[in-house]
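Every protein chain except one is present and positioned as in the full complex.
Chain IDs A and B follow the sequence of writing; residue 1 opens each chain.
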Amino acid sequence: MRDKKIFIYAEDDCGKVNSAYFELLSKACEINKTIEAQDGAPAELCAVAVGAAGEEAMKSLVDSGADVVYNIKGSKLDVYNPSVFSEALTQLCKAEVPYIFLFGSTAQGTEIAPTLGVKLHTGVAAHCVDLRIDGEGAFVQDVPAFGGKVIGEIITPDTLPQIATVKPGLFQVTKLPSKAAKIVSFQPILDEVESGGIVLKEVHIKKRNSLPVDKAEVIICGGFGMGCDENWELLEKVANYFEKSAVGCTRPALDEDWAVDEGTMIGTSGKTVRPKLYIGAGISGAMHHVCGISDSDFIISINKDENAEIFKTSDLKIVGDAVRILTALEKRLSKE
Amino acid sequence: MNIGVLVKPVPDPEQYNTITIDPQTKRLNREGVPSIVNPADKCAIEEALRLKEKFGGKVVVFGMAPPDGREKLLECLAMGADEAVLVSDRAFGGADTLATSYTLVKALEKKAAEGGSFDLILAGNESADGATGHVPAQVGEQIGYNHLSGIVKIESGSESEPSTLTVFQKYENGKNEFTIKLPAVIGVSRDINKPRYTSAMGVIKAKKKPFDIYDTINLEHDKERIGLAGSPTKAGAIFSPDTRRKSEELSGSPEEIAEELVKRIKATGAVIVSGGGCHER
Partner (left out) sequence: MIDFTFTEDQDMLKTAFREFIEAEIAPNAAKWDEQDLCPVELWPRMGEIGMLGIFIPEEYGGAGLGHIERIMVIEEIARYSAGLAIAVFTHHLAMGAILDGASEEQKKKYLPELCAGTKICGLAVTEPGGGSDFTGQKTTGVKDGDNWVINGRKCFITNGGPADITVVTAVTGQDDRGRNQLSCFLFEKGDEGFGPGRKEHKMGLRGSWTGDVIMDEVKVSADRLIGAEGAGAGLGMKQIGEIGRASMSAIGLGIMRGSLEESIKFANERILYGKPISKLQAIQFHIAEIRTWYEAARLLTYRAASLKDKGVSAITEFALAKYFSVDMAVKASQNAIELMGGYGVMTEYPVERFHRDALASISSGGTTEIQKLIIAGDTLRSFKA
């Protein structure tokens, strides 16, 4: 008997499915093994797409390894509108009563999830770093607090769905075999919903010169210890020697205006990254930054303070002036 | 324009590295870490003050906190807010975001009934400690106003008091430009502005400004919806993530270090592009 459903929000990302969906699906699949062991049957894994999901997106959802794809359609759902989207999702939840509903902590996810929490009067766990079913069958959501210094377990024991948001980039994507998911169309009743309160007028897409940090395999990250604007360019120069690389920054470097793109900030209030190689230059290692890099494969840190916190989280530590070391590294790389 | 601003006292984020968990009691030890006004909430106050300077009206700060939260609200008054409401009662404690926002909505409604309704409610997008980012959306939803979070810019036009604001929301690929009809609840990101410094003149005036304290006696509420009872989520165990690695030290001259680094870098599988011309990264 299959009575539990796990919903995963499939957010539109310029006609494609946002990568957070695949990360969450992989995690849901892992959780599902425990559910199956405990209940005798796995939960149904359901993709939930709102609005005009295109052919390409639908195909990738059907083949993603989900059991069901809910396609919520309606005239007011063509353009993203948080209040209308939330209402549509509420109606689907009321009809289908999912056990768990997962969202990526994207701008959409972090707006819709807490709104659903109110509309369905249920709990929402924010920016989870891990999800699991414990021995008693409770859905345990690990949430970070104090910039990631502390992780707390959260459960939602009495209400459904148990809603959680997860930072994109945190869970690894496992390629799942296609189950040729069944597409279920759902038409919410949205006549009463005011759609004029919030109107999306324009989407300003930021042109990037390099990969977004959460997609990069090599990250050269600079902190306050870089000292000035001119030194900051050194990070770019070093990054240019690597394929699929990006320059990241910490909050203080952003505050100093050395880094201009807030989207390159790594940490609890920025991006979570998991590159093959992370090089941190002049970074002290405040917990809120460390949390964002702790899943990197290999971490190299350069700081002149031998007691810098960042060293504790590093595979390789170099006590020294970041600018001098990076200059030498750049020179050495030029001979490759 | 009457603006309500939601603020929260939080332990100073600069000192989160000193927060520990007691190995015996498994409780949080934040001894010696002072409270400050949540940094993003100060940005919300700043934004409110700028709107007030443009269109007139008043700025009322609301904080749900233990009694010592009074000091932090006084700081908000010193910064320039006109009135403060401290929502404080033991029974409000242990609330998750749903119960917290319910309680704040009750306080907003009470204040509005006494002193005029709010056109806009601003809050920091998230608190530095819990950082859920839920409160603006959940307050908006419960009070029945339009709501948006993650706002990095608010445009209010230059003429008369607007009925609609243009706001820019940070999202993964750039910015979403929305119009939002007032009354509304807006969660602002720290990137929206740099809050002003508090002046000595502001400090002197702070204590002379209206200051209300709402508790379970004077604030009408459903007791099933506040505090622990009103919270669908329950907190379980806490632990510190272990991020320690072996921290092997490389030493020598910068050149020697660079030589060894290249070897280590190659071992990670990172692909080096000769000539460093990888501009299309």
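One rule holds in what follows: a contact is a pair of C-beta atoms (placed from the backbone, for glycine too) under 8 Å apart; a residue touches a chain by one contact, two chains touch by 3 or more.
Note that the structure is predicted; figures quoted are calculated from it, not measured.
One chain is not depicted; across the entire complex it touches A, B. Annotation: of B:V203, B:L228 or B:V271, B:V203 touches the absent chain (contact as defined above). Check B:A78, B:A137 or B:L219 against the missing chain and you find that the one touching it is B:A78. Counting over the whole complex, chain A has residues 305, 307 touching the chain that is not drawn.
Think of the hidden chain as still there; on chain B it touches residues 71, 74-75, 78, 197-204, 206-207.
Note that in this section only the chains that are shown with their structure count from here on.
Mean C-alpha position of chain A lies 20 Å from that of chain B. Those residues of chain B that touch chain A in the complex are listed here as 11, 13-14, 16-17, 19, 21, 28, 96-98, 101, 126, 128-134, 137-138, 140-142, 146-150, 166, 168-181, 184, 190-191, 231-241, 243-251, 253-255, 257-259, 261-262, 264-265, 268-279, 281. Interface of chain A with chain B (complex): residues 13-14, 18, 80, 82-83, 86, 106-108, 110-111, 113-115, 117-119, 121-127, 129, 140, 143-159, 168, 196-206, 209-212, 216-218, 237, 239-246, 262-263, 268-269, 276-277, 286-288, 290-291, 294, 297-300, 309, 311-320, 324-325, 327-334, 336.
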